[in-house]
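A single protein chain has been omitted from the complex, and every remaining protein chain is retained in its original position.
Here is subunit A:
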Amino acid sequence: MKISVDETKCCGAGQCVMLAPEVFDQRDEDGIVVLLDAAPAPEHHQAARESAEVCPAAAIHIGEEA
């Protein structure tokens, strides 16, 4: 799994952080997504996929190849 985020689309809702705190965080100053782990371990894949799908700004992209 290879994750990328689009900071210019992110709206700072923080849904990803609630679902996958090992993978995503938010910047303190403006709430924009911080990608903690672009190639997370398999146990975080399901939460990362769900984060991408529920992101209200479609700002998270999941590629399958690390």
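FYI, contacts are C-beta pairs under 8 Å (C-beta built on N, C-alpha and C of every residue); 3 or more make two chains touch, one makes a residue touch a chain; residues count from 1.
FYI, contacts and distances are computed from a predicted model.
With the options "Pyridine nucleotide-disulfide oxidoreductase", "Tripartite-type tricarboxylate transporter receptor subunit TctC", "Glycine--tRNA ligase alpha subunit" or "Multiple sugar transport system permease protein" in hand, the undepicted chain maps to the protein name "Pyridine nucleotide-disulfide oxidoreductase" (source: UniProt). Panel shows subunit A; residues 9, 11-15, 17-19, 26-28, 30-31, 49-50, 53-54, 56-58 of it touch the chain omitted from the view.
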